[in-house]
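FYI, not all chains are in this one, though none of them got moved.
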Amino acid sequence: MTEEIIIAGFGGQGVLSMGQILCYSGVMENKEVSWMPSYGPEMRGGTANCMAIISDTKISSPIINKFDTVIALNQPSLDKFEQAVKPGGLLIYEASTIVNPPTRNDIEILAIEASNEAAKLKNSKVMNMIILGAFLKKKPIIELDNIIEGIKKVLPERYHHLIPLNKEALQKGMELAEMVKA
Amino acid sequence: MSETKLMKGNEALAEAAILAGCDAYFGYPITPQSEVLEYLANYAHRTGMVVLQAESEVAAINMVYGAAGTGKQIMTSSSSPGMSLMQEGISYIACAELPCLLVNVVRGGPGLGTIQPSQGDYFQSVKGGGHGDYKLIVLAPSTVQEMVDFVREGFALAFKYKNPVLILTDGALGQMMEKVDLFPQMERKTVFEDWATVGKPKTRERNVITSLNIKADEMEKINIHLQAKYKVIEENEIRYEEYMCDDAEILLVGFGLVARICKKAAQLAREKGIKVGVFRPISLFPFPTAKINELAGKVKGIMDVEMNAGQMVEDVRLAVNGKIPVEFHGRMGGVVPSPEEILQKLEEKFVGEIA
Amino acid sequence: MAKVKGDIVIDIEKCKGCELCIAACPQDSLELSRKLNTKGYQYMVRIEDNCTGCTNCALVCPEGIIKVYRQTTKKKEPVATISNLTGDITVTVNS
Amino acid sequence: MSEKTLVNEEQHFEDMIAEESICTTENLVYEKPDTLLDTPMHYCPGCGHGVAHRLIAEVISELGIQEETIGVAPVGCSVFAYNYLNIDMSEAAHGRASAVATAIKRVLPEKYVFSYQGDGDLAAIGTGETIHTCNRGENLLIIFINNGIYGMTGGQMAPTTLPGMKSTTSPFGRDVSTMGSPLKITELIAQLPGVYYCTRTAVNSPANVRRAKKAIQKGFEYQKLKKGLSFVEIVSNCPSNWKMTPLEANKWMEEQMFAFYPLGDLKVPNDKEK
């Protein structure tokens, strides 16, 4: 198994930590992982993205330009990376703010209204976890328990009381993925 | 007993410095390597290692010079523009034969450039960006694991040869996270080297750290000594990696991050039935000249790939010495080539050769 | 003090919602929007009609995006050309 | 955001249009100057750099010297100042803005030249250039944005970081015993005979903004009179790296920074030999 993912959105949407959580969780399952942020000035206010690779075998290039899964959390990211999904791959996007939805038909597309759902959970910050849940539903490459362990690694100690909420969000995402699929 | 962690390249390198028993770090912030200083500022107290944010890179490298003169394990890190400012100091350190570890997390140049990854400082690192004839031992990691390993190895080489060692890496390796096995905590230096300026006991002559010799013939002797040392290093310390070279018809040559992308390109090529191998120089000085020359006898052509306008390719050509064509593909200014693009260029350049 | 009539126009698309203008306004005329602009920021809106045109908000605005108007006592000139006027209004309302 | 006063803003604007608008050219009492371009600035919300830029632009516009002014941008968050100021500009290597400005002024002595520099730039790596440019009394203006931190690179300790203040490279707070006390470089500079005018301002409040503008204006005017070097420090903020909201940052600045870096003139023409 090798899963090559890019996650893109605004800075502050939790783009980088989503990738990190996947990688930390991957490590717990003894997988090979690599996480590559687009660092730099865009991080300030602008857009941010990271590539994550989770694999059973050694990872050669940590930088790639075609992905098994693209996760886009805003319109610019969606515009930029829609074409980067490998044929037959998966595209997940946060749908609440999208005006121009994707158009490809050779890939699987999942539109998740994660912001709205997060609002329902009374914490807009868990939007990314909802999306992550949706992803994991589609690509169950890592055990949910290990994802929780990964969250513990990425979340500073003082926020660990929010882990149940994050778990809830993940599950919500999984549900939504189920529904969209249907 | 080693520990597996998921770490950012820069942080892993900093952690490795602590574990290697590094005695002092002097540095100045610059993207994309500021995490080294930041990590050390947070964790170096574990060993009592000195961490000092200098007022500039010029000050930092001269602090390295001063501290290294005491025979302790000293390091600094910077990125391209900062490294340029260090060139005078590096020339001094090399001439005074002080062991120390330098790290350049290269970004796109020239000038202020970008903060994206690049390999544009190969010439500066390998040919000597400072004045005069000197050589750094240059190691180019291609994984976060090597960012860790080369710290320990770098210090060992530095002391073995009384020579500065440079880890030449790039912004991507500095910023990316991978699994690393950390080595156990090593002791900090407690024994003083006999050449070090630590206070002159009655039992020995005073030690002097200097790079000055105002008499040309004596200065030449110093140079002859240095060149002889570099020869020994060339004989003993060449490091490289071969990947599917055995049956390769075409060789990709690249260092650092690029070598990994080349591997992926080689995989893609083999999927298409093209027998591509990858040769990765790990020590850029000493350069694996003989090995490349040997491989040049077995393959039809070489494409050297770098994130610059073509720098290491000169050393590859010098090694090949006209035997076979050596092509070059480079991306500049912070752009990272993709595996697909490398394969495509390879096909273009060796259109005749490829079955 | 005679009450002076003032008003402001801001380029909300460039507003970053820093709230410095809000803190600087002696009239408490300003607030943040609930909606976000396309850059993802809440932006500043005038919520009270008591602006005196004191320019405080404009002085502290890091983005330089506040225009301040104050009604002069002297007889009004014919208003600016329609195109200009529309321009302003368009920016204020929609962007 | 206080919910009670918040009205639906679209409705609000519609109401406004309905009223007779006073927003006419003749009523315009303040707008950004022409010398400040429309390009949106890349600064974080609430960052003082934006105000400082605008003030420079205002002064240049008001003095009518846009065609004769050359600015020098540093390496620091304000590295892109040339994207916002509609004048000829040169970007300078980190710390060297005053050397760059010196040279421009020397070859174009009739032009107005200023450098714009952060505290890392001017008071750490550029200390030598700063001291010597000032000491030579180069006939130019240095604008010094002191936000007590390295903004651009993500919040490392600056020479001006306050004692005990946390930064990414002083995670346990600045320890003066190993990191030194904050460097009051402006106080040092004020003593150099080549320096004609030296003042410390801020842009946190309307009153301070007005004073800062006045100071910048003097800097240009003295330059015209070939009086030597003018040095205008602007104590500023860095909400992002201080990890505060802009309002918290300004409050902290007023309480902490101003205590250490008191506002006011350090050297004025009448008091030159102070």
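Here the chain labels run A, B, C and D in written order, and each chain numbers its own residues starting at 1.
Everything that follows uses one rule, which is that contacts are C-beta pairs under 8 Å (C-beta built on N, C-alpha and C of every residue); 3 or more make two chains touch, one makes a residue touch a chain.
All of these numbers come straight from a predicted model, not from anything done at the bench.
Chemist: Which formula gives the number of each chain in the whole complex?
Modeler: A x2, B x2, C x2, D x2
As a convention for this text, only the chains that are shown with their structure count from here on.
Chemist: Between subunit B and subunit C, tell me the centre distance in angstrom, where each centre is the average of that chain's C-alpha atoms.
Modeler: The answer is 56 Å.
Chemist: So what's the Cα centroid distance for subunit A and subunit C, whole Å?
Modeler: About 39 Å, centre to centre.
Chemist: So which bits of subunit D are touching at least two other chains?
Modeler: Correct list: 44-45.
Chemist: Send over the residues of subunit A in touch with two or more other chains.
Modeler: 41, 45
Chemist: Flag every residue of subunit B that touches subunit A in the complex, lowest number first.
Modeler: The contact residues of subunit B facing subunit A are 4, 6, 31-32, 114-116, 171-172, 175-179, 257, 260-261, 263-264, 267, 336, 338-340.
Chemist: Please give the residue numbers of subunit D that touch subunit B in the complex, ascending.
Modeler: Within the complex, subunit D contacts subunit B at residues 75, 79, 91, 93-95, 120, 124-125, 127, 150, 152-154, 156-157, 159, 168-171, 178-179.
Chemist: Tell me, which parts of subunit B touch subunit D in their complex?
Modeler: Those residues of subunit B that touch subunit D are 28-31, 34, 37-38, 41-42, 52-53, 55-57, 81, 112.
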